[in-house]
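Working notes, structure below.
After this line comes subunit A, so read on.
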Amino acid sequence: MGIRGLAGVLFLTVAVIWYLSGLEGYKIFVPGLAQGAAMTLQITAAAAVLAVIAAITAALSKLYGPAPLRWLAITYIEVFRGTSALVQLFWLYFVLPVFGITMEAYEAAVLGIGLNIGAYGAEVVRGAIISVPRGQWEATIALNMTRAQALRRIILPQAFAAMIPPWGNLFIELLKTTALVSMITLGDLAFRAQQMNQTTMKTVQIFTLVLLIYLAMSLAITIGMRVLEHRAARGILRARAA
Partner candidate 1 sequence: MWDWAFALEILPTLAKAAVVTVQVTVLGFLIALVVGLMLAACRVMLPGTRFPISLLVELIRSTPLLIQIFFLYFVGPSFGLTLDALTAGILAVGLHYAAYCSEVYRAGFESVPRGQWEASVALNLGRWTTLRDIIIPQAIPPVVPALGNYLVALFKETPLLSAIAVMELMQSAKIIGSQTFRYNEPITLVGLFFLVMSLASAWAIRRVETGINRRYKR
Partner candidate 2 sequence: MIEFPMVSFENVTKRYGALTVLDNLNLTIARGEKVAIIGPSGSGKTTVLRMLMTLETIDGGVIRVEGEPLTHMERNGQLVPADQAHTRKVRAKIGMVFQSFNLFPHMTALQNCMEAPVKVLGLSRDEAEARSTELLEMVGMSNRRDYYPSQLSGGQQQRVAIARALAMRPKVMLFDEVTSALDPELVGEVLQVIRKLGAEHDLTMLMVTHQMGFAKEFADRVCFFHSGQICEEGEPTAFFQNPQNERSRQFLRAVLEAG
């Protein structure tokens, strides 16, 4: 679907949410779900920032770091990609205190999800860097740039465009993963849904609304990333044409 089509579906989704939240059977859930949605967005944003930082750090370490750093990066990537996000969350929240590190559910949530998606992101970043043609590296050597200069000025800007679509998928995954924080008692959308479901048993209304809200968020992310993709592609094209 093109950006316009997606925007249309988003508009429709929001309209349906709007319509439903005005109905008698749904009204009572709106404040609670709104609070939950705010928490979901907050965790998503914080974890996304962490994921990007972790991904870039790990990818660069794996590609160019000295041996110990490289092994650390590989271990991080493999462990976080190799186990379940839920297990990671529980481990951070319940097991780390045993080793004397205690954190709030919110901190554990952001850290766990950020690191989890960051591990997948590291492979995306690495793949994008590798996909920059060798000739570009050779040109930076011919211009006597340092490796750091070459990376920052020449390689990463080109890799950036190739990274956007897979990162779009990862951010969707991230949003979906945030639903797990309900299981370490954090009041996100999924948590509020379960809570209200237990007290009111209005299952259909609650979960229909919740699904639609998640859908709207996913669509918004997809559209944002598509716009970014467009911009980046145009930037590269303009650079090529010049």
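FYI, contacts are C-beta pairs under 8 Å (C-beta built on N, C-alpha and C of every residue); 3 or more make two chains touch, one makes a residue touch a chain; residues count from 1.
A word on the picks: all candidates are chains of the complex that A comes from, given by their letters.
What you see is a predicted model; the values in this text were computed from it and never measured.
Within the complex, subunit A makes contact with only one of the listed candidates (1 or 2), namely 1.
Looking at the complex, you find that subunit A touches candidate 1 at residues 1, 9, 78-79, 81-88, 90-91, 94-95, 98-99, 172, 175-180, 182-183, 190, 193-194, 197, 203-204, 207, 210-211, 214-215, 218-219, 222.
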